[in-house]
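With one protein chain held back, the other chains of the complex are shown just where they sit.
Chain nomenclature is as follows: A and B, assigned in order of appearance, with residue numbering initiated at 1 for each chain independently.
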Amino acid sequence: MATLTIREALNQAIREELTRDERVFLMGEEVAAYDGAYKVTKGLLAEFGPKRVIDSPITELGFAGLGVGAAMVGLRPIIEFMTFNFSILATDQIINSAAKMLYMSGGQYNIPIVFRGPGGSAFQVSSQHSQAIESWYAYFPGIKVVMPSTPADAKGLLKSAIRDDDPVIFIEQERMYGNKGEVPDDPDFTIPLGVADVKREGTDVTIVARSLMVPVALKAAEKLQEQGVSCEVIDPRTIRPLDIDTIITSVKKTNRVVLAEESHPICGVNAEISSQIMERAFDYLDAPIKRVSGVDVPMPYAKNLENMVVPDVDRIVAAVKEVAYID
Amino acid sequence: MSKQTAEPRTAAAAEDQSSTGVLDDPPVDRKALGKERDTVKEQQKSRIGDLDPEILIDIYRQMLLIRRFEEKAAEVYVAGKIGGFCHLYIGQEAVAVGTISAIRKDDYVITSYREHGHAIAKGMSAESVMAELYGKATGCSKGKGGSMHMFDKEVNFLGGHGIVGGQIPLATGTAFGSKYLGTDQVTLCYFGEAAVNQGAFHESLNMAQLWKLPAIYICENNRYGMGTSLERAMSIHNVAQKGDGYGMASEFVDGMDVLAVREATLRAVERARKDYLPTLLEIRTYRFMGHSMSDPGNYRTRAEIEKYQERDPLKLFMATLKEEKIVDDKALEQIENEVHEQVEAAVKFAEESPFPAPEELYTDVYANPIDPSKK
Partner (left out) sequence: MASKVIMPKLSPTMEEGQIARWLKKEGDKVSMGEPLAEIDTDKATMEMQALANGVLRKIIINEGESAPLGQLIAVIAGPDEDIASLLSEGAAKPSEPAKAPAPAPAAAQTEPEPEAAPAPAESNGHAKSAAPTSSGRMIVSPLAARMAAEAKIDLRTLQGSGPNGRIIKRDIEAALKTGVAAPASTEATRFQPAAVATASAYRDEPATEMRRTIARRLVTSIGPVPHFFLTTEIEMDRAAEMRKGINALDPDLKISINDIIIKVVANALVQHPGVNASFQDKFIRHYEHADIGVAVAIEDGLITPVIRAADQKTLSQIAGEVRELADRARSRKLKPEEYTGATFSISNLGMFGIDEFTAVINPPEGGILAVGAMTAKPVVRDNEIVIRQMMRVTMSCDHRVIDGATGAKFLQTVKKILENPLYLVV
């Protein structure tokens, strides 16, 4: 076990998979000569050369589609979006090409591609560069959507994503790149996609959180423990396919649910999780499911306003108390 | 293509419209048209050179098959046998057949939603294409793709794609793949002139020239993006010229002369195979039918249609072959009969094939399906 940042864990995953499989290549803006806008790809150009690690022009639709085409003829591209905000330009290729190719070709062309990069809220970069759009991608059958919250998860899940034969949207969190944690050294360490992780066990309230909300939820759980409330924190890790069983099992135990996310609440991932819990565990609910989401406004620039948008420990604590009927 | 309704007509245009749905103005000068046609034919004859007659006859047979296939498709579409959109290729046969006659079987072809012709030219059976139109399990995409999404991995036919221009970045990717893997496979990428206005076209040409990728971008300029003529949609009407913006080799080709198409493609293929260099070909062609089966085509004049019909690539090539004594009437009749049988067999096959089984609905969504409940 080594203690790594999420940034280093991702770098290790890419490096190991580039080493392991010649068909894997990395393309994106500033991934090579600049060593990555967020330094996730640091040192990879030096190690693997310009054939495998390729700086692309700022042409998201183009290089996303190029990646899909390359995947059609046997390559396994890792396409980095400098941030997922820019993936919006590439959605035609991600959704209409990558997600649907296997189906509309009657099973002939699968697309083994990873679209990765940071997503979610950033620090004071206002509306266009600070947003969580995972629910867009999770909406579409044919795509898998992964959001890690720890260095070990980041590494294990990214390696699985690269080895997976389907298109995977892999959304990292810019604010979390420096978070540290233990990561297994085994170069074959992977974490299967579609498996949720219980980050903390508890008995009174289930908190489902992903990405940035996981450490926030864990802090909230700690605070609540001091007040005698035992929270179970579940990180689905993969949004699609969603490991709803693990969530349901927990809900049946605790009977109360708080769903935390940075994204807007409307049509968000937690709206879906909430609905599935209601469908599958209605008779186990002792309180209405409570969502804690990003405020339903574009991200403001001013620090104080920005702080109001992203859910924090206090908001999760308040939601837990509400569902646990604690004044 | 997702746009279903034609450009709204002006009242004046609607009044001018004849019963055939085509504008009558200006009057047709048949004499002038005949003269133009003869010029084209002479050029075509000069291209025969020492080409193997077998190849020539095969090219003719392919064009005829596509023509008859599309006529049949129109017939069964009208009869309600097939649904959805149906974009016919009649009039443009020389493009698909001419270009594909210039590549190898393991080269890649990727195109738009007007792809029945390319599919057949690339070597897919008329049966599997017709069955796909019928939405049958034996279709080339198992009935899941339909008219706009035909695929055949066996012959490296990478699909018809439904979003205008969407296939152009994909083709750039397959060309990237050839170079990355060190093969000499080239990619032919087809699109209409209207797709040239999409960002995907420009982004792709930039990357292809920047990274020297073996892609041949083939603009089938049939002069209309659905109901909008290129003059109404493009600031520079010369598509080939747009290659200059990226420093890419480009060529203007007469799409009614199948041999001209073939020659230009051969030049592009050589560039691609030898030096991983891309080419932009603007092939000027014409579709004789509407944009799709639901398009009345009332944005074109009779004179314009007749002009191109005079140069019908199929008739033109047949006349050339006859005049050059490569085929006689008897041989032509035999080809016609064989093609007729082939198309009838395709329809019979499609008619008799089963629809996809209900459980097929859920297959092919993921190559590695994950059921978290079975973890």
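Heads up, the rule we're going with is that a contact is a pair of C-beta atoms (placed from the backbone, for glycine too) under 8 Å apart; a residue touches a chain by one contact, two chains touch by 3 or more.
A quick note: this is a predicted structure, and the numbers were derived from the prediction, not measured.
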Name every shown chain in contact with the chain that has been left out of the document. A
Sole contact to the chain not displayed, among A:D165, A:D245, A:D286 or A:D312: A:D286
Out of A:N255, A:N270 or A:S293, the sole contact with the unshown chain comes from A:N255
Residue numbers in chain A that touch the chain omitted from display: 255, 282-287, 325
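Here is the rule we go by: only the chains that are shown with their structure count from here on.
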CA centre of chain A versus CA centre of chain B: separation in Å? 41
In the complex, the residues of chain A that touch chain B are 25, 51, 56-57, 59, 61-75, 92-93, 96-97, 101-110, 112, 141-142, 144, 164-166, 192-196, 238, 241-246
Show me the residue ranges of chain B that touch chain A in the complex, using the header's touch definition. 108, 110, 139-145, 149, 151-153, 158-159, 161-163, 166, 168-178, 180-181, 199-200, 203-204, 206-207, 210, 363-368, 370-373, 375
